[in-house]
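Left out: one protein chain. Kept in place: all the others.
Think of it as A and B in the order they're written, each chain with its own count starting at 1.
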Amino acid sequence: MSPIPDKAHSLVHVTDLVVDFGETRAVDRLSFTLDRGAALGLVGESGSGKSTVASALLGLHRGTGANVGGEVRVGGIDVQEASGAELRRLRGGKAAMVFQDPLSSLDPYYAVGDQIAEVYRVHTGASRRAARARAVEVLDRVGIADAVRRARSRPHEFSGGMRQRALIAMALACEPELLIADEPTTALDVTVQAQILDLLHVLRAETGMGLLLVTHDVGVAAESVDDVLVMRYGRSVERGPVREVLGAPREAYTRELLGAVPRVDSPREASAPVRGDVVLEAVGLRREFGRGKRAFPAVDGVSLTVRRGETLGIVGESGSGKTTLGRMLVGLLDPSAGEIRHGGDPSPGGVRAGVQMVFQDPVSSLNPRRAVGESIADPLRARGEHDDAVVRARVRALMERVGLDPAYYGRYPHEFSGGQRQRVGIARALAAEPRVIVCDEPVSALDVTTQAQVTALLAELQEEHGLALVFIAHDLAVVRQVSDRVAVMRQGRIVEQGSVDEVYGAPRQAYTKQLLAAVPALDPEAAARRRTARGELAAA
Amino acid sequence: MSEALLAPEAGTGATAPAPASGARQFWRRLRTQRAALVAAVVVALLVLVALAAPLLTAIEGQDPGTYHPDLIDSGRGGVPIGSFGGISAEHWLGVEPQTGRDLFARLVHGARVSLGVAFAATFVQVLIGVGVGIAAGLGNRLVDQVLSRATDVIVAMPLMVLSLALMAIVPSGFPRPVLVALVIGLVAWGSTAKIVRAQTITLKELDYVAAARLSGWSTWRIARRELLPGLAAPVITYAALLIPLNITVEAALSFLGVGVKPPTASWGQMLTSADVWYQAAPQYLLLPAGALFVTVLALTVLGDGIRTALDPRAASRLRIGTGQKREGRA
Partner (left out) sequence: MTGFSPGRTRLLRGMTGFSPGLTGLLHGMTGFLLRRAAGALVTLLAISVIIYAVFYIAPGDVAQITCGPRCSPAQVAQVSEQLRLDDPVYVRYRDFLQGIFAGRDYSTGTGTEHCAAPCLGLSYQSDQQVTQLILAKLPVTGSLALGAMVMWLILGVGTGVLSAWRRGRVTERVLTAVTLAGTATPVFVIGLLLMIVACGQLNWLPFPQYVPFTDDPQQWAWNLLLPWLSLALIEAAKYARLTRASMLETLADDHVRTFRAYGVGERSIIGKHALRGAFAPVIALSANDFGSMFGGAVLSETLFGLPGMGRELVHAVKVVDLPVVVGMVLVTGFFVVLANAVADVLYAVADRRVVLS
């Protein structure tokens, strides 16, 4: 086919793309172009259709029952019209994709090197030996140490970050002109995320390939691309250079989105030290999992106090033991050693009404087969309140308080959005009239705008009831936003504890510094500074 | 498409079960499957026939036990007199070679045995399996280990061998159909227990169970209110697939001559001696074989349909994308 000159210049040319899944329109008349060597970020909240666009670029909707309309050209190939063979050449050859979850994106049964070699052979017809050599070469290129040996490993023998590197290596194998990265760092810890973003940065500079980065995280986009396209409900909201869109957004939605993003460097009113009574105290908590030789401590010697009316933030990466700690604080898990005191009295163990929890996953934290009103009523009924009218009245009041329509008493969880379900969870915790609520990643499954609403609600409730909150999260910016004091956890221990201003403003521990340096910045210049700082920290 | 909602720690173990699948949703999903509907009708008819067996034979004017020596040709080794194995207005499906017993009556009475034994055996299996599975899933380490090991042992024992062996030690006075049902039930509860244990463990790790504990409910109440409803779907699914299997096992035991004993009619037992007569009275072989085939097939198709209706994800799995519905927003 003879490519139309105008379209040949750009690497990706999307015109009036429409994708329908049955009745649902996921992408609605979207048009954009991406020049060779340029980097574009597709940014949006869940349901904005950004991942659908990424799949459409490789024709991955073909044969799935999705209805695709409009025109998509990648590297001069009309994806809609291309034959099966043409499409296969495009996929991985001209444009390669990196997926969100690096563990499930690799075949668990084959060596990583073999998987890369397979893709290389498909596109080049190289010999097995040459393909394997190429696999080692690209693995080495993405920073896998001892690539010759590690090429033989199966995916489960790699850490999360290494797996994502391996996927990027697979993408590089055939030297594509375009790299499509669909939430490449969402499943990773913040320090690993920074490494992967740095790697993408370096590779782009070296190879000159174009990058289409799909992300919900504005900070990640700011770190990595030149232009951003903000999407909502399958439509384009705003497009422009990163600096303009993020620095001076024209559209109301972009402003709302940016306003909701918590930052580690925004100005913040200094919080006055809270002088309330100690309501919850942990002394030398330790918890082991496994037995015998395999036993390892998930939490090891943690002591902390929580006062009335204050929020203690607990921040840490995956595997730091923060969830285990939270479960011990509410009595769902018995400590192997150490004790928990409530208002000065040692706890006999087990749960108690005064300490409640808000869970991370808004899906699994509500029984799908029970009306939400009944879930909220649980603590009341368990306490011995038998008068149905009293219970219902109280539940309705609670629902109203957390911003839910009391008429939804009899509705089931699947009828609610994630944010609404989290409100139900908060109402249920409140129903027990607790003194302390432990929130375990309460907003990490939510979109940023919803996140902001939920954290605001928690703050209001804290004010009203004089609640003490323990806010457990991996997101340093969220913790900074909501907490008075913060504890940084690593490998089951608290490495640094202090007021938010101390810990974020003048961190003492190298690990805390490393964490803070890894947080993506919204401002491209700050991002560049952070990148340099990371380099220095790594060198030190 | 599922947009990236997942945060680093989103995978902390809990997988939520399918959203509330009320009875109405279940019927709606079942109704969309034509094969399952046909199977359901067939099964309903079979159950009806089994229940109404005495009535049906009374209409025919026969009973399964009476010998009709006048209807068989003893000179030719007991072949039924008349064409097609002695089909007539009195004997709708002809008579049995050698004895002259009415085949229609034996067939419909055989349906009673087949379905009755299969349903009863499944009931026993589910009862034991659910009990053991929940106890293992909720119990402490020791309870779990003992019960799991016992389950392993039961699963390791081939059903046919153990059922056969148990038949040997039971006094002959025991009513055979009840015995067959009991033996199958007592021998083959292992896989049900395994499924229930696994599901119990999955469910009890879910946050909503933790939330119920924080509410202050007792373990018993949590098991009843939060766990049991979640177990219903997998147990029903599995039970639906056990029933056709049990029909086959009953037929096999009777075929071997250690299951249901004469004069009680049973399809498996009818097949035992049928092979010699396939030329003279083919329906003597084909009727019980066909009845078995149709029953097992209908129950299997219905079981598959029930599974699809209870686990719609299994049905809609084959998509490249993660074709979940868009989520509304808060």
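The working rule: contacts are C-beta pairs under 8 Å (C-beta built on N, C-alpha and C of every residue); 3 or more make two chains touch, one makes a residue touch a chain.
Since we're looking at a predicted model, the values are computed, not measured.
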Subject >> Which of B:30, B:87, B:157 or B:198 contacts the chain that the document leaves out >> reply: B:157
**OP:** Specify the residue from the set A:49, A:93, A:234 or A:362 that touches the hidden chain.
**Re:** A:93
Original post:
Hey, which of B:41, B:127, B:165 or B:232 is the one touching the hidden chain?
Top reply: B:165
Original post:
In the full complex, which residues of chain A touch the absent chain?
Top reply: 58, 60, 87-93, 96-97, 99, 101, 104-115, 117-119, 121-123, 128, 132, 135, 151-152, 154, 156, 167, 170
Subject >> Contact footprint on chain B, counting only the chain that is left out >> reply: 149-150, 152-153, 156-162, 164-169, 171-172, 244, 248, 251-252, 255-258, 268, 271, 274-275, 278, 285, 289, 292-293, 296-297, 300-301, 317-321
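Simple rule for what comes next: only the chains that are shown with their structure count from here on.
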**OP:** Find the geometric centre of each of chain A and chain B from their Cα atoms only, then give the gap between the two centres in Å, rounded to an integer.
**Re:** 46
**OP:** Over in the complex, which chain B residues touch chain A? Could you list them?
**Re:** 1-12, 14-20, 206-208, 210-217, 225-226, 229-230, 319-321, 323, 325-330
Subject >> chain B-touching residues of chain A, taken from the complex the two chains share >> reply: 21, 24, 26, 44-52, 55, 60-61, 63-66, 100-101, 182-183, 186-190, 214-216, 317-318, 323, 327, 330-332, 351, 353, 356-357, 359-361, 363-370, 375, 378-379, 382-383, 412-414, 417-420, 422-423, 425, 428-429, 432, 441, 444-447, 449-450, 453-454, 474-475
